[in-house]
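One chain of protein is taken out of this complex; the other chains stay put.
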Amino acid sequence: MPEAMDASPGAAAGGLAGRLWRGLRLPLGDPLAVFGLMIYVLFILTAVFADQLATHDPTEILYTPDYDLAADRRPGEDGYILGTTSLGRDIWSQLVYGSRSALLIGLTAAVMVALIGTLVGLVAGYFGGWVDAVLMRLADIAFGIPFLPFVIVLSAFLEPSIWNVVLAMALVLWRDTGRVIRSQVLSLRTRAYVEAARVCGSSDLKIVFRHIAPNILPLSFLYGSIAIGWAILTEASISFLGFGDPDTISWGTMLQDAYASQALSTRAFHWFVPPGLCIILVVVAGFLVSRGYEEILFPKLKE
Amino acid sequence: MSGMRQIAGRLAQLVFVLWAVATILFLMFRLMPGNPLAAYIDPTFTEEQQRILMARFGLDRPLWEQYLIYLANLLRGDLGDSFFYRQPVFDRIMELLPNTLVLTFSSLIIAYGFGIVVGAWLAWARGGLAERIVIPVVLTTRAMPEFWLGMVLLAIFSFWLGWFPAGGTRPPGAEYDSLLALYASRDFLSHLALPVLTLAIYSQGLPLLLMRSNMLEVMREDFVTMARIKGLPRWRVVVLHAARNALLPVATSFAIAVGYQIQGNVVVETVFSWPGLGRELVNAVSASDYPLAQGAFLMIAAVVVVMNLIADLLYGILDPRVSHA
Partner (left out) sequence: MTRMFRMAAAAMLLAGAASSALAAGDRIRELKLITRPQAAQPSEFQFAQIIAQEWRKLGLDVKVEVMPWEQMADVVWYNRDKWDMTAWQMVGRPERSDPDELLYNLYHSSTSAKGYNFVGYSNPDYDRVAEAQRREVDQEKRRALVFRAQEILAADQPVMMLVHPRSTFAFDKTVWDPASVVNQGGIGIKNFWTFVSIRPLGGQRDIVLNSSDNVQGINPLWISGGTDSWITELVWDRLLRIGPDGLPRPWAAENWEWTSPTSITVTLRPGQVWHDGKPLTAEDVRFSFEAAMGGEAPMYAPFVRNIAAIDVDGDRITFTLKEPSAAFLTSTLAKINLIPKHVWEPVLADLATREENAESHQEKMPIGSGPFRFVSWTTNEEVVLEANRGHWSAPAADRWILRIVPNAEAALGMLRSGQINFLADFPGDPKVLVDAAAADGDLEVVSTTDIGFRYVAFNNRRAPFGDPAFRRALSSAVSRELIVKAAFKGFAEPSNSIVSPALPFWHDPAVDNMPTGLDLARQILSEAGYELVGGKLHYPDGVRETLAE
């Protein structure tokens, strides 16, 4: 199986099982990865304390005392930190609550992708035979499904919800992780200590989860941290195309709202730029962390 | 001999994947609750008229029969008739596919040209200030939502500076003898510029990073070390020996990138009013035009699958170290 088929540069390198056990820890040695982790911490704190940080209910329609809509306020005007939208919602509060959906989508999608991909890779790689054949044909099919169109179709059929993106990722994007991990397992399976465990009569389950799985975990984390970014970007695209969940405040729906209300023409940068920046920051953080993992996995890149 | 066999095997796999995707699509579209034609039945229709419309699209038959007809039609290249346009889906898709392919390929060629050169340069200049600046910048371009980038470019270069038109493929009312004449015209290039720039900025990250890491790897290999020991100038070593060898895997990733790009085109085509397959898919899905959505989806999937296959084969040819055991 040609693992360099994968878009991730890290996957190109082979035969590195020996170095794998050095993984399974946060990539704290790399300053950029640490920066990425700090961004995560910042957004996680924002999401946790959203109720305290937000000044308004993000969906509430705001009025002036004489019952006019408090729309299109500039930052700072009338006490709205980042101003208000064309439909009279507080932008700062939306931004703050947006971090909740972003992290919710990003982290669940990452866990799903990493978990499913890892399980498939482990099972296929370790057991081989028809199990492997079936799982890898499934992966072939998943590779044949164009992802964004798939999410669009799925979102159109199901109730609009941010979980559609997570579901689509779980259904399709395990493929990359699955294939790479399978090839790692293939090479690990023949190693002496696994053979030893087998000779000693360890059960398959025990071998897989005690001896093999820990060695591939950093690889799962690598794909997981890329998936965070994918999920957030996908949610934003889906919202932009009008298939998002109108009841949930996310950075994607904020951008869609700003676009539909022509924030570009009115030069409402305070509305249009912050959600974009937040998306970029979180996604970049995912990349930086994944690069940190990559360097743990493939230290010769760093040398 | 085994090469031929291998190719035959791969082709069989391709057919299998396409069949599976087509089946999944069929089930998704047909098992959905409600009448698939609901959006097209005018409230003033009598029941007789509704029945005729259902029969017109074959929706009055049992599901398994619909499935067999669907597969048989697919084999003949017949994707059914669009609910929305009342016209064959295949014709519409074929009209839009060239626009999408031109957009995809031109942006990727630019992205790869840029990425390969800059990636090689970064490997050459590794450890320096350039690396510390360029890599985060590259990662940032990959983290931008494509439509957001497109909107910003549109606002700056079209609405503000007025350098490029805001959408479409041609000036209003312009006529061309053929598709080729259109694609070769200056007008077309100026319409193409902004969407291509958007996509190229987004996609240059992959070849750039890939080129850089391959270079670093190749430069440690024996023949490069040999060349260095022989006292060849550093730039010659890098360009003639390392870059050439590092290029092969990057080239194979091009095929994969086509597959990735064509599915991501959806949003950029929408921002730039580009008459392509992706925008048609979005329209069809919003208009509940299932045959058209299905057809556009299948066509995109076919491109993805074929590109995966090409990458697979190329990889086997270019890199003999990989065996297809």
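Worth pointing out:
Which chain is which? They are A and B, in the order written, and residues in each are numbered from 1.
Going forward, a contact is a pair of C-beta atoms (placed from the backbone, for glycine too) under 8 Å apart; a residue touches a chain by one contact, two chains touch by 3 or more.
Because the structure is a prediction, the values reported are computed rather than measured.
From the options A:Glu77, A:Glu195 or A:Asp247, the residue with contact to the unseen chain in the full assembly is A:Asp247.
Considering the whole complex, the residue from B:Met151, B:Val237 or B:Ala311 that touches the absent chain is B:Met151.
Where chain B meets the omitted chain, the residues involved are 34-35, 38-39, 42-45, 49, 52, 55-56, 81, 84-87, 92, 95-96, 151, 154-155, 158-159, 162, 165-170, 172-173, 175, 270-273, 275, 279-280, 283, 286, 288. Take chain A: the residues that touch the chain left off the picture are 59, 61, 63, 65-69, 71, 86-88, 156, 160, 239, 242, 244, 246-247, 256-257, 259-262, 264-266.
By definition in this document, only the chains that are shown with their structure count from here on.
Per-chain CA centroids place chain A at a distance of 22 Å from chain B.
Chain A makes touch with chain B in their complex at residues 2, 4-5, 7, 9-10, 12-13, 32, 137, 140-141, 143-150, 152-154, 156-157, 229, 233, 236-237, 240-243, 252, 255, 259, 264-265, 276, 279-281, 283-284, 286-288, 300-301.
The touching residues of chain B, counted against chain A in their complex, run 13, 16-18, 20-21, 24-25, 28, 32, 135-136, 139-140, 142-148, 151, 154-155, 159, 206, 209-210, 213-214, 216-217, 220, 249, 252-253, 256-257, 259-260, 262-264, 266-267, 270, 278, 281-282, 285-286, 288, 293, 296-297, 300-301, 304-305, 308, 311-312, 315-316, 319, 322, 324.
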